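Missing here is one protein chain; the remaining ones are kept as they sit in the complex.
Naming follows writing order (A and B), and every chain is counted from residue 1.
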Amino acid sequence: MSGVNVTSTSARNFRRARQVGPAIVFGVAFLALWEFAVRGFDLKPYFLAAPSKIGEQFIKSYSRIWEASMVSGGNALVGLVVGTFLGIAMSFILSRYRFLGELVTPLAIALNAIPIFVLVAILNNMYSITSEIPRRVMVTLVVYFIILVNVAKGLTQVRSTHVELMRSYAASEFAILRKVRVPNAVPYLFTALKVAAPASVITAFVSEYFGGLQNGLGSRITSNIANSKNAAAWAYVLGACLLGLAFYTVSIILEGIARKGEAK
Amino acid sequence: MSALEVVGTSKIFNQGSLKQVDALVDVNLTVSPGEFVSLIGPSGCGKSTLLRLIANLLEPTSGSVSVNKKTAAQARLDQDYGMAFQQAGLFDWRTVSKNIELPLELKGWDKAKREARAKEMLELVKLPEFADLYPWQLSGGMQQRIAIARALAAHPPLLLMDEPFGALDEMTREYMQGELLRICGETSTTVVFVTHSIPEAVYLSNRVVVMSPRPGRITSVIDVNLGSKRNEDTRAADGFFRSITAVREALRGTHADHAAANAVRGVEDR
Partner (left out) sequence: MLMRRIAYRSSMFVLAIALVVALWEGYKVVGPQDGGKLFGVSILPRANNTAMPHVWTMLSRYGRPEVRGSDTKIWSVVLSGTLFSLRLSLVGFFLGTTIGVGLAVLMSRFKVVQRGLLPYLVMSQTVPLIALAPLVVSWGGKLEIGSFIWPRWLSASILGTFLAFFPIAVGTLRGLASAPAAAVELMDSYAASWRQTLFKLRFPAAVPFMVPAFKLGASGAVVGVVVAEISTGLKGGIGRLIIEYAREATGDPAKVFTAVFGAAALGITMSGLVALSDVLLMRNRPKETSA
């Protein structure tokens, strides 16, 4: 349709309100229902803490939550960065040698199916349990396989027309890699990052349930529950959610920057 | 008695907004029972919109559409028409025979009756041995024949077709045209047929309706006098070429308008 592409601002605002409106209403209604349920039915705090209580606790222990977030977030970040680079490097090797790719793919599929984070129990013995190393290695492993599988797919699943075109120019394999395979793999990398970023936070966090240092969000939640301070535990859960969202948001922004100007 | 009547019908999308599109303006069309009518014209002329108004998949902004002396809505509920699209649109997860049974299933027919009818329809399109295969195991032409069988399964008096042979190669296409004429002759079905191809429209139709865009409207109606018995020789007959020339000239007028409109607007249509 060759439409006149002018929409009045009010119409656009209206459409945006219709898009976002229900989400806001649902969110507020959910919180209100939660609050009223806790108060109205006098639910015991071990079952559910009221959102107002959680918010109160969050503000009260803000600085401690922040510290714990830095520990868990730091582990996640280190693992995310190292895992991403290792994963990209390995995917180049896999795409170069077909046999290696076929060797690693079934393994990666199987690893995808198993709760791989239980390896922390082993890593804790292989390294010093009183350091952050085992947790960071665990995050690295998780991120590594997510990145590896996706980027390798991007490097190999190129359109055959594009490769044939390059061959008709008598282009070298390296030129094909640079001009066809790498550009094709970029969107795959960012899709993988969007999965890997929240996964790194979750892994960092679950790793703390295996003992070791008691300084991150995960250990704080368990210790608060052990002391029946459930509202405080919920406040740490809130902190964990914000940390996860922060990682995801950054991965989306990175994608936006990298893919600016690309066709939609 | 008419099989189909479109009276003073218009369809305006996004009425009143800046994106208003006059898809069809004041269209009148009457089709007699057993008649084969093609709609032809450049893209954006509203031929698919007109077909969807007849099928009651769209509501007209003004005017009225009646099928079999009923409103289009009632005709849809009563399944007075069958429809076939450019993509055969068969369901991958159903066997060929189950695909044909789909409209009957929705009407609540019992199993034995459905299976008998599917068998009958497969005979009609000459594919009886493929009943238990899945659509994706068939060629494009065969899939389209199954789609026609599905459209005719409930024995509707009217068949609506939206570029059904558009995705087929030229050889298959000509074969399918012959088959369609044979099937419609045997079942005395009325057909409204949307196409881009002039020879196709001429070969199939009793009348060719030429349409033009901005606003979408009927610009001329050309009678094709090739008789009711048409075969491969028809494609070499003088009358065939004369009709092709007539349709082409009628279309050329609309195309000139179209090009001029584009030049003025300075935009490409697609």
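The rule we apply is simple: a residue touches a chain if its C-beta (ideal position, glycine included) is under 8 Å from a C-beta of that chain, and two chains touch if they have at least 3 such contacts.
Note that the structure is a prediction, hence the values are computed from the model and not measured.
Chemist: Of B:Val37, B:Leu50 or B:Met83, which one is in contact with the hidden chain?
Modeler: B:Met83
Chemist: Check each of A:Ile59, A:Met126, A:Ala175 or A:Ala258 against the chain that is not shown and name the one that touches it.
Modeler: Once the missing chain is taken into account, the touching residue is A:Met126.
Chemist: Given the full complex, what residues of chain A touch the hidden partner chain?
Modeler: That gives, for chain A, the contact residues 18-23, 25-27, 44, 46-47, 102-107, 110, 112-115, 117-119, 121-128, 131, 133, 137, 157, 197-198, 201-202, 205-206, 209-211, 217-218, 221-222, 225, 230, 233-234, 236-237, 240-241, 243-245, 247-248.
Chemist: Residue-wise, where is chain B in contact with the chain that is not depicted?
Modeler: These residues touch the chain not displayed: 55, 57, 76-77, 79, 81, 83, 85-87, 89, 91-94, 102-103, 105-107, 134, 136.
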